[in-house]
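Note that one protein chain is taken out, while the other chains of the complex remain in position.
Showing subunit A:
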Amino acid sequence: MLSTLLKRGRPFATMRPLRGLSTLAVVENAGSAPTPGSLSAITAASQLGEGNSITALVAGSNAKEVAERVSKVAGVSKVLTAVNGNYDRNLPENLATLIAENVKKHGFSHVLAPASGFGKNVLPRAGALLDVQPISDITAVESENTFVRPIYAGNALATTKSNDPIKLVSVRSSAFAQAAEDAQAAAAIEDAVDPDSPLLSEFVSEELTKSERPDLGTAQKVVSGGRGLKDKENFDKVIYPFADALGAAVGASRAAVDSGFADNSLQVGQTGKVVAPELYVAVGISGAIQHLAGMKDSKTIVAINKDPEAPIFQVADLGLVQDLFQAVPELTEKLK
């Protein structure tokens, strides 16, 4: 690295970031703990290079509580907290300002956030405030300025180098393990600079889908249903007991979601959730490009479909060409 820089004849001043990488990891809160995606982003931060110091940013009225947890995460050397109820609803306008102001104050070279709904909403806005072109949804870190990300619904991988002085990166959680808590670790907790900028938008209400099942984004096993289920009644009758027998989360194809068989938040694909569980079972799903984008990095893929020509069989490790209404209840019984 040093020799290439010298060859290009760049002044020594520009080498400073190499000596001291410093990353701001933006933490998304789930109750009193960081989300699993935030912990994956911390893992990605730890891969940026030697001597990188990782500072986590936690905002909201419960920031202190979350910060306690984050301070014990391996690799985190400092936690900045903005204890302020205005950040509770993750409204992007004031959060982006908070991020930008802390980057300016502390001179971070990198800002990493989970590529969740939260990260996708906030990080590009912070990019505008810092005049930086962000990099979305990375699946690998090549070096401190070079990242790999899928494009065209995962049909191509782009190795992308950022020439911006600050790297703003969102991290695909299924591509990085979650950073673990380390009993020995105890990062310092300090106050962030809180610009407390005015709220430009207001939170009105939310409707969350309650479920006892594992979370789709982080589950080890996922059972997804598609158009082949024909209606919501069948979806509920066939998919849920099967998922429960496997201890799996439930997902759905776009066709199933569009037809009202399952909630939107269960959609797996290019524009829904991207998952990479140990086991992914696709039931009555043909396997459109857009769906494959969301699940083809799963370890083992099983397809159950009566159409032997369905494209899903091209990515499935194990395929069963059978009527799902017969096969799936049978599997459910046998697994119990």
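For this structure, a couple of remarks:
The criterion applied here is as follows: a contact is a pair of C-beta atoms (placed from the backbone, for glycine too) under 8 Å apart; a residue touches a chain by one contact, two chains touch by 3 or more; residues count from 1.
Following the convention adopted for this analysis, contacts and distances are computed from a predicted model.
For the chain that does not appear here, its UniProt entry gives the protein name "Probable electron transfer flavoprotein subunit beta", which is one of "Ribonuclease H2 subunit B", "ChlN subunit of protochlorophyllide reductase", "3-methyl-2-oxobutanoate dehydrogenase (2-methylpropanoyl-transferring)" or "Probable electron transfer flavoprotein subunit beta". Contact with the undisplayed chain is limited, among A:P34, A:G75 or A:G154, to A:G154. Within the complete assembly, A:S136 is the residue of A:S109, A:S136, A:Q178 or A:S286 that touches the hidden chain. Only one residue in the set A:S174, A:Q270 or A:S286 touches the chain that does not appear here, and it is A:Q270. For subunit A, the residues in touch with the chain missing from this view are 89, 91-93, 96, 116-118, 120-129, 131-137, 146, 150-164, 200-209, 217, 221, 246, 254, 257-258, 263-265, 270-271, 273, 278-279, 289-290, 296, 299-302, 308, 313, 315-322, 327, 330-331, 334-335.
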